[in-house]
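One structure is given below, encoded as structure tokens.
The other protein chains are all here in position, but one chain of the complex has been omitted.
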Amino acid sequence: MRAPWRRGLVGVGVFVALLEVVPRTGLVDPGYLPTAGTIAGALGEQLSREAFWSALLDTLRGWSIGLGIAVVAGVAAGIVIGVVPALRAFTASTVEFLRPIPSVALIPLAVLMFGTSMQSTLVLIVYASFWQVLVQVLDGVRDVDPVTQETARSYGFAVPTRIRVVVWPAALPNVITGIRLAATVALVLAITGELVIGSPGLGRQIALAQSAGAVEAMYGLVVVAGLLGVAVNLSIRAAERRLLRWHVSVRRENAV
Amino acid sequence: MTLPPVLTVDHVKKVYVTGDRSVEAVRDLHFEVATGELVCVVGPSGAGKTTLLRCIAGLMDVTSGEVRLEGSAISGPPRGMAVVFQEYGRSLFPWMTVRRNVELPLKEKKVPRERRAALVDEALATVGLDHVHDAYPWQLSGGMQQRVAIARAVAYEPQILLMDEPFAAVDAQTRADLEDLIRRLWSRLGVTVLFVTHDIDEAVYLGERVLVLSNSPTVVLEDVPIDLPADRDQLATRALPRFAELRAHVYGLVQQAKRGVRAVPADSGAAASHSTAHTTPHSAHRERKSL
Partner (left out) sequence: MRFIRSIATATVLPVLLVAAWWFTSLGSDDFFWPPLRDILTEVPSTWFEGRLGADVAPSLLRLSAGYSLALAIGISAGLAIGLSAPLRQYCEPVFEFLRSIPPPVLVPIIMLFAGIGDSMKIVVIAFGCVWPILLNSVEGARSIDEVLHDTARVYGLGPAARFRHLLLRGASPHIVTGARQALSIAIILVVISEMFAASNGLGFTIVQFQRSFAIPQMWSGILLLGAIGVILALVFKLVENRVLAWYFGLRRKQ
């Protein structure tokens, strides 16, 4: 277990060293690709700015609100559609049709409706992450053990009880997978929306740095965006493991 | 039979080294397989049968000694060898049809197209799979899948065919059928076979010779010639008194092997006494710990 961890560290070291050496040797114009040291400096400089912290906060706010809406809507819709077979049959084609519509197609519409406020970006976040949750929940509900379903029905459980004691526990791993996928997608679209639409957040800071020609600051902010992604991913995976330790199907899901 | 050996396992030793720990799996294996022989290797579980087979197949380097195919030492899987693995479901390419599975090694050997087609047809016919050329392996039953693997090995026209507990995972009826298939292939095509198994009955029924392995670190405990009639039959052969004798003898040897015996006097003939071997409790104990 120790060796992989050390090797990963070596890999990161090599990556940073390359980032330092390549611009220095002039292989790449340092005006385009600043050295690792310069980027770190610019990053440090950002950290001391209030604008950076409020941008980070804006991004996280947009991300969490959007993700929250998408999860609630996705889970609710998923369970309702999943539990009623007729609904599932009638909506399947529509879901398949709407899902691949690229969220960025909504950008002009969002801008017209909400201008450069956070709502514009929220539209994108909610649209894109909603499908991730919905599809996972639908899969989860479909995989509910038919025998358990039958048992619950034969004992005359009412629909709400059936959802609570049969459907929900069985679909939970999928719900959590959906949330994990949606969290990543939501972050990407939060930053994308800010970048393209100009709503407040890290993305807009990157756009501002770019238009000001502040290359180092831009790289610093991109690094922050990447680290934020890593942090979101790691924390959600950790939460997933904790929540689902008892669940057999975790192993199955991980194996796929 | 005094034909030159096709396979020589010359004092092979295998020690696994992981970090600063080393485990001696095979101590000193020495035997020969002559052209056209059908030799079974049997031993208790944990006798290093799989290690031995992987060393012979060139999938694993030996620590000392060497494996020779037709007189030349091997390093890496040699051309003239085909292997049938125990895990039939995992050794066939699931994305290829039966036909393509059998054909692929021949393509790699640059066998011309017509000859290739003939070889594949013939091999599949020999194992009784004329009708499933275009099926995928996973559409077939376990026994049929193992037939495909056997057909692939036969079509490859190897100098020696290695079989690693090929029937351990199929049901009893299929197993009997496949045993008879191997006997037929052997007598009809004259292919040399080294057949590894943990099943004593199977070893005695199939083999012309049975090599009984000791516990790990492995040596050959005894080389038992099987003097049963060449025409074997699941009912008649197994009912022969000689079959029972040989079976009992090999069974006794395997029991000794389990207890850690690793040498029997050279003069102990087939079905002779088997209490003369000396045990080495000390080493047996140590080895159990190291595994």
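To keep things simple, chains are lettered A and B as they appear, and every chain counts its residues starting from 1.
Here, a contact is a pair of C-beta atoms (placed from the backbone, for glycine too) under 8 Å apart; a residue touches a chain by one contact, two chains touch by 3 or more.
All values reported here derive from a predicted model rather than from experimental measurement.
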Original post:
Tell me, which residues in subunit A touch the chain that this view leaves out?
Top reply: 3-4, 7-12, 14-15, 31-33, 89-94, 96-97, 99-109, 111-113, 184, 187-188, 191-192, 195-196, 203, 206-207, 210, 215, 218-219, 221-222, 225-230, 232-233
**OP:** Name every residue on subunit B in touch with the hidden partner chain.
**Re:** 57-59, 76-77, 79, 81-83, 85, 87, 90-96, 104-105, 107-109, 136, 138-139, 152, 156
